[in-house]
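Here's the structure we're looking at; comments come further down.
Shown here: the complex without one of its protein chains, the others still in place.
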Amino acid sequence: MLTLIARRTLLALAMILAASALTFALIAAAPGNVAALIAERTAGPSASAELVQSIADDLGLNDPLPVRYGRWLSDSVAGDFGGSLRTGKPILEEFAERAPVTGLLLVCGGAIALIMSLTIGMLGAISNGGKIDSLLRALSLAGASTPNFFVAALLVMLFSVTLGWLPAFAGSSAASWIMPCLTIALFPCSVLSRVVRVNLQEIMSRPFATTGFAMGYTRLGVLTREALPNIAVPYLTTFGAQFTLMIIGSIVVETVFAMKGIGAFFIEAIRFRDFISMQATLLSFIMFFVFVNLFVDIICLLIDPRIRRQSNA
Amino acid sequence: MLNKHSLSTLATWPWAVLTPVLLFVAIAIFALWISPYDPTTQNYSAVLQGSSWEHWLGTDYLGRDLLSRIITGAQVSLVAMSIVLIAALIIGVTIGSFAGYVGGKTELVLISAIDIILSLPSLVVALAFIGIIGPGYWSMIAALTMAWWANYARMSRAVVTSELHQPYIEAARVMGASHLHIFVRHILPHVLALVVVYASADAGALVLAIATLSFLGLGVEPPTPEWGQMLVDGMNYLEQYPRLVVLPGLALTLVVSSFNLLGEHFALKKVPRGLTQRHLKILKRLRAQEEARISELEASA
């Protein structure tokens, strides 16, 4: 079992290396020379070629690409992402300020998606083909098709403009987090509730469910006691994928609700063409995706009886 | 591939799910003729009007007819989406098929690159490309293409690898057919059949991505009417004229959900029989890949 986990971890690290190398190479190949950009900011568009050259030397931009990549990666791992081209502030400082915002958003959104999707999926399975089931199915299709910026606008319209209950932006109060978290949770919740529903349906047609009924359990009883543990692996796998996809949600949600998180930072870097911040943000995204997937993989390994049995043998 | 048998099964297929998509495509194609006004003409004497006989859906803050803007918005979305889909299909099918057909180390390198791109959400890849090449309409198209092709490449490769093992390919080869001939005549149709079906369901996600980029101010530029952009501009008028936000948002949601509905039907194997029946197995195989990898690791452990 341990070797299995170690193998997965190695694979994940290799993935991070490869993906970061690819993004680094692409950004290095971008039109618009970083040294010229910095020179322009300090000396205007008439920056002399010497100035550009000396900045390039300072940054080591004239070294071969693999050397630059190695240096960038080792600096980044040590926490030194360099300074933002836009603000001049160290990127690590920006990350330290912004990561808690995005982190809280993802965790709250993920928690809502988890609870809601299990509830909705179960309700559908209990109703099984009934009116509630069809309604929930239609709702989850709509939920998966509504752009999150539209969801955000509708929530603002309802809770801020019409009812005046919630602030239309993220501030210090806890209430201001409700709408951003709901917005970001809707899409994963819709997808996950379908996963729960479809997998439960499949499992309920298996013989042990019939045995359960024969033993006098209600449909709900069989669902919770027998079926639910059996869908854990597909559910967790999809949950991991959806959790990483919430990064896209966070980019939109942070922009709409004026939150200072990593997603908003990424968009600002793109608008400004701040290559250094973009590289750093992409690296943190890649690490996030790979580690979430790794984490889900390991959990699945730990809970999947088939795999457990195999490794004990 | 179409024979009488498959035609008869086509009739039983629930064509209803295709209707909304076809309606959207028809609106987009005939936008110029059916929109009652020029969508960019400003009329300051008729701003922020409600529904009337002149303006069915009212007008926006610059007196532009909302119905015309929504209809033209459909065209803008469809055109951008089609360009990206076709470009991504061409690149994806070419690279994927090449990898699958050639095999060996080339395949390994290509498939690794594809896997890396697929490890990031498409929109993040697209955003990164826009950051590199700068914002604008054609940047958006290019960035989305770069983010979308990898999926088709992976799928094409899977089809090619499986088809290569079919006995009739062996037969063709024995009969002295060239590689190109074998590929174009025997393999490509299978690749396209699967990939096109997948793409038609994928179109919804693409429409959404275009709207999201425009919403973030990185896509379609004014004055071109685009739903995401109309929505963000309407946000200023949310209190008194929620119509300016709700209508483009609703149009977008309807189009995306009709594509998703189509996708769900494909996923439930309600694909027109005979067209791609065999290839669905490949789709299934792709989905089972994760499981395969797990069992592979089981064995090694």
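A and B are the chain letters, set down in written order, and residue numbers restart from 1 in every chain.
The criterion applied here is as follows: contacts are C-beta pairs under 8 Å (C-beta built on N, C-alpha and C of every residue); 3 or more make two chains touch, one makes a residue touch a chain.
One rule holds in what follows: contacts and distances are computed from a predicted model.
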So one subunit is absent here. Using its UniProt record, which name fits best from "ABC transporter substrate-binding protein", "Cytochrome b/b6 domain-containing protein", "Na(+)/H(+) antiporter subunit B" or "VWFA domain-containing protein"? "ABC transporter substrate-binding protein"
Across A:Gly83, A:Gly121 or A:Pro167, the one contacting the chain not displayed is A:Pro167
With the missing chain put back, one of A:Glu94, A:Glu254 or A:Glu268 would touch it. Which one? A:Glu268
Sites on subunit B contacted by the missing partner chain, in the whole complex: 40-42, 44, 47, 61-62, 217, 221-223, 233, 236-240
Contact residues on subunit A toward the hidden chain run 40-41, 44-45, 86-87, 156, 160-161, 164, 167-169, 171-172, 258, 268, 271-272
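Here, only the chains that are shown with their structure count from here on.
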Express in whole angstrom the distance between the two chain centres, defined as the mean CA positions of subunit A and subunit B. 22
Which residues, counting only subunit A, touch subunit B once they are in their complex? 1, 3-4, 7-8, 15, 18-19, 22-23, 26-27, 29-31, 141-142, 144-147, 149-150, 153-154, 156-157, 161, 237, 244-245, 247-248, 251-252, 255, 266-267, 269-271, 273, 275, 278, 282, 285-286, 289-290, 293, 300, 306-307, 310-311
Counting only contacts in the complex, subunit B reaches subunit A at residues 112-113, 116-117, 119-121, 123-124, 127-135, 204, 208, 211-212, 215-218, 228, 231-232, 235, 238-239, 242, 245-246, 249, 252-253, 256-257, 260-261, 264, 290, 294, 297-298, 300-301
